[in-house]
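Note that one protein chain of the assembly has been removed; the remaining protein chains are unaltered in position.
Chain nomenclature is as follows: A and B, assigned in order of appearance, with residue numbering initiated at 1 for each chain independently.
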Amino acid sequence: MAAAIEFRNVARNYGEVRAVDGVSLSIAQGEFFAMLGPSGSGKTTCLRLIAGFEAPDGGSILLDGQDVTDRAPYERDVNTVFQDYALFPHMTVLQNVAYGLRVRKVPRDEQRRRALEMLELVKLSALGDRRPSQLSGGQRQRVSLARALINHPRVLLLDEPLGALDLKLREEMQIELKNLQRRLGITFVFVTHDQGEALSMADRVAVFNQGKIEQLDTPRALYTQPITTFVARFVGGANVIEGELAQRLRGSPQPFAVRAENVRLRKMDDTVSGQPESQCTRCPGTVMDVQYHGATTRCQVRLDSGELVSAASTDADVAILPAGAAVMVEWPHAAAVTLR
Amino acid sequence: MRSDRSRRVHAWNKPSLGARIAAYTGLAFMHVPVLVILLYAFTTDDRTYAFPPPGLTLRWFEAAFARSDIWTALRLSLSVAALATVSSLILGSLTALAMSRAKFRGKESIAFLLILPIALPGIVTGIALLTAIKSVAIDPGFWTIVAGHTTFCVVIVYNNVVARLRRLPRSWIEASMDLGADGWQTFRFIVLPQMATALLAGGMLAFALSFDEIIVTLFTAGHERTLPIWFFNELFRPRERPITNVVAVIVMVVTFIPILLAYYLTRAGDDGG
Partner (left out) sequence: MTAAVASNAAGVFRRAATFLYRRPNVYLALLLIPPLLWFGTVYLGSLFALLANSFYAIDEFTAKIVYQPTLATFKQVVTQPAHIDIILRTLVMAVAVTIACAIIALPIANYMVRYASPRRKALFYVGVMLPMWMSYLVKVYAWRLILAKQGILSWILESCGLQGVLDAVLGIPAIGGPSLSSSYIGMFIVFVYMWLPYMILPLAAALERVPESLLQASADLGARPRQTFWNVVLPLVVPGLAAGSVFTFSLTLGDYIIPSVVGAPGYFIGMMVYQQQGTAGNIPLAAAFSVVPIVLIMIYLQLAKRAGAFDAL
């Protein structure tokens, strides 16, 4: 079966800037796909290229195996949920949702029936006659979702859909979106800068940086097996050791990553040793900052060699460590992931 | 006692009585002439400008409406204004649609070009148009009047429409196209409804401007007489002055009301969006 979306060496420039720099990817049918990265990394541009709001300067874009590079947005079987929702203020909620049918000249009563169905799907059936200005942020988001789904597109694009919502609403919507996607079975592609969101919702994530994809993998693989230093830092904020220290600790300057939760701190006078020397790397350092996060406690430790390292622990002992305490930082060899 | 927050007048900043008198007198001064005209339209006196008016009557209104030359002039002014409004709506909207979207070379020059007819004194526009008319050996008349009016009404429409279009988020247009509407449909369903108040306001301002126009029209009218031209000619003839007053009231009302409506439309647009 053809991939839902395929990018073949797509490039998009704005003057000198290479917003999308030779990106190739393939998104499978029915996948919940996330494009993650900092602002300016090219992820939003890629989304707009899929939708057709911009045309690539090089390469080709295929939907369902067909080359759509030259097609206008209204000729693609793709619909978008915009970051600002883009609801039309001079139409009611029902008219907004039915818009996709209206432009296809579907008869009036069928428009109404199908629009009401969609509103049911997003649990807003009672609000059909309101204007967008009378709705809350979360309600507007659902309306824009319903509006985008009315034509049963093969692919739904979501541009930072949860950014404007408060934390609780965001978490609710994350679950709802996931359920919706599973029910409808269509391909979802969503753009976000929030790595927690990407990891929890997506089947696969593409991590963007400066117009290129650094790594495209399942959330678990991204987290446990980052390939580059950027991915290691951006996804989960791992400790990245490189250069001199790496040379000293492992005999090669190749950078490597260690997740904070794999880093343990021991008091200098702690005689109860954990793992045998041969299976651990150890470094002395000083505690700089301790942050209590409820379930975990995070410590910032400055190693004697100068680097800053994070340790996350559920251990109650760690919480007592005062700033300035001398500690021994250690992690098992197996926890170190070699990076490019 | 109103809360001090609503006033920017503090003890150290109180206006002197003189300042207050000066301000309100100035404001009143600006409205005196209009009130005068309204008063004189009803005077019973028919020869001089005597004040106070000896009595009040409506008979001049009757007399004015019986005059066929007034009706002819009025009809001409209305048709010129209607045509000038329509053509400036079209040209102004086209320009606004182009200028609100893209960045391109020459954008500033076009904006400058549009404003030139209003920036240069009316006498210059008038004599320029007349020179051109004579050079191509046309007879000045109805169509030359309309042409002149259109030229400076375009910028009025343009200003209104472009301001509205600039506030239209690009994402609305993209959303419409995303949902399956091509350019024409998007224009019909999304852009045009949003433009509507601006078109209305711009059109009414253009209408008022055209109806009231005298400076350029005197050059381009040839033998035709719009209502302002009729009025201007009557200024030098003392007979039947009260009828002139009535026409003044008519002109005032016909031009003032559209402008007032346009003002409220623009204000409402700003709040409602």
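Methods note: contacts are C-beta pairs under 8 Å (C-beta built on N, C-alpha and C of every residue); 3 or more make two chains touch, one makes a residue touch a chain.
Computed from a prediction, not measured in an experiment: that's the story for all the values here.
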| item | value |
| --- | --- |
| Candidates B:Ile123, B:Leu192 or B:Ala268 - the one touching the absent chain | B:Ile123 |
| Contact with the hidden chain (one of B:Ala63, B:Leu78 or B:Leu94) | B:Leu94 |
| Touching residue (missing chain; options A:Glu75, A:Glu244, A:Asp289 or A:Asp315) | A:Glu75 |
| Contact set of chain A toward the excluded chain (per top definition) | 55, 70, 72, 75 |
| Chain B residues touching the omitted chain (full complex) | 2, 6-9, 12-16, 19-20, 22-23, 26-27, 29-34, 36-37, 40, 48-52, 90-92, 94-95, 97-98, 101-102, 104, 110, 113-114, 116-117, 119-125, 127-132, 134-135, 147, 150-151, 154, 182-184, 208, 212, 214-215, 218-219, 228, 231-232, 235, 244, 248, 251-252, 255-256, 259-260, 263 |
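Methods note: only the chains that are shown with their structure count from here on.
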| item | value |
| --- | --- |
| Touching residues (chain side chain B, partner chain A) in the complex | 169, 171-172, 174-182, 185, 189-190, 193-194, 273 |
| Chain B contact footprint on chain A (complex, rising order) | 51-53, 72-74, 78-80, 82-84, 86, 88-90, 99-100, 102-104, 147-148, 151 |
